[in-house]
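Please find one structure pasted underneath; my questions will follow.
Only one protein chain is missing from this complex, and each of the others stays in its spot.
Coming up: chain A.
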C-alpha cells in the first residue's frame, strides 16, 4: 500500500501528444467561438461611430424588441420545421434505401448506391439552381411531368408560395443529403455479423420482422448519430435558401432560417447596414441552441441506447 501512495512522476508525454490537437483545435475553433461571444457584447454607436462595451444589450434587443424577436422566432420555427421534414423524410427513406441495398440479391446495387450518393457531392449552388429551373413555371420540366401523369391541376409555383416554399426547399435538401444516412446505415447493416442473422433465421425470424426485430435494434446507435448530424446540419443551413430565395428568404420570410437571418444581420443587405455585433449575438444564440440539442441527445438519449457487442 505504501509503495502505491508514492507520487508518480508527471507524465509529460501525455501533454506532448495532446498538444498538436489541442493547439490546432483552440486556434481554429475555440478562439473564434470565444471571439464571437466577446464581439456580441459590443456595439457601434450610430452617431459617434465608436465601438464600446454594452453588456447584454444586443441580447436584450434580440429577445425583447418585437422587430428582432419576431423575425428571430419565425426563423427558429422555420428551422424546426426544416429539421422535422428531414427527420420524417430523409432518415426513414435513407434507412429504407440502405435496407434494400443490403439485400443480397439486388441487381445494379452499386449503380444505385453511387447514383443516390451523388447529389451529396454536388455544390449547393448547383443543386439550388437546378431545382429552381426544374420547378420553374416558365421553363421547368415539373409542370409537364405532372401533367403527363394526370396531376397537372396540382401544379403550383412551389418556390413562390408561402404555403409550399419551405416544404419544397426541405425536400430539395432531403434529396441532396439522403446519401449520408443511407451510407452510414448501409455500413452499419453490413457490419452485423452473419452469425446473428443465421441465429435469427434458425429461430424463424425472417424478412420484415427480422429487419425490425434484429437489424433495426442493432443499428439504433447509428440512427442516433445520424439524427444528431442532421440536427447540427439543419440548424446551420443557409446556402440552399440563399441561392434559391435570395437573402430575404421570401416569400414573406416564409423560408427564413437562423442562417439567413444571421447572414442579413452580420453582412447587411442592400440598404440594411451590416451589424457584426448583433450578428455575433445571433451566432452565439445559434451555437447555444445547437449545443442544447446535442446535450439533450448525449445525456438523455444516447445513454439509454443499448449497444450490443457484435
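Everything below uses one rule, namely that a residue touches a chain if its C-beta (ideal position, glycine included) is under 8 Å from a C-beta of that chain, and two chains touch if they have at least 3 such contacts; residues count from 1.
As a working rule, contacts and distances are computed from a predicted model.
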* Asked: Looking only at the UniProt record of the hidden chain, which name from "Formate dehydrogenase subunit alpha", "Raffinose/stachyose/melibiose transport system permease protein", "histidine kinase" or "Probable sugar-binding periplasmic protein" is the right one?
  -> "Probable sugar-binding periplasmic protein"
* **Absent-chain contact - pick from A:54, A:200 or A:248** => A:248
* Identify the residue among A:159, A:188, A:240 or A:258 that touches the chain left out of the display. => A:159
* **Option from A:36, A:136 or A:302 whose C-beta touches the chain left out** => A:136
* Structure fact -> Note that chain A touches the absent chain at residues 46, 49, 65, 67-68, 132, 135-139, 143, 156-162, 245-246, 248, 250-253, 264, 269-273
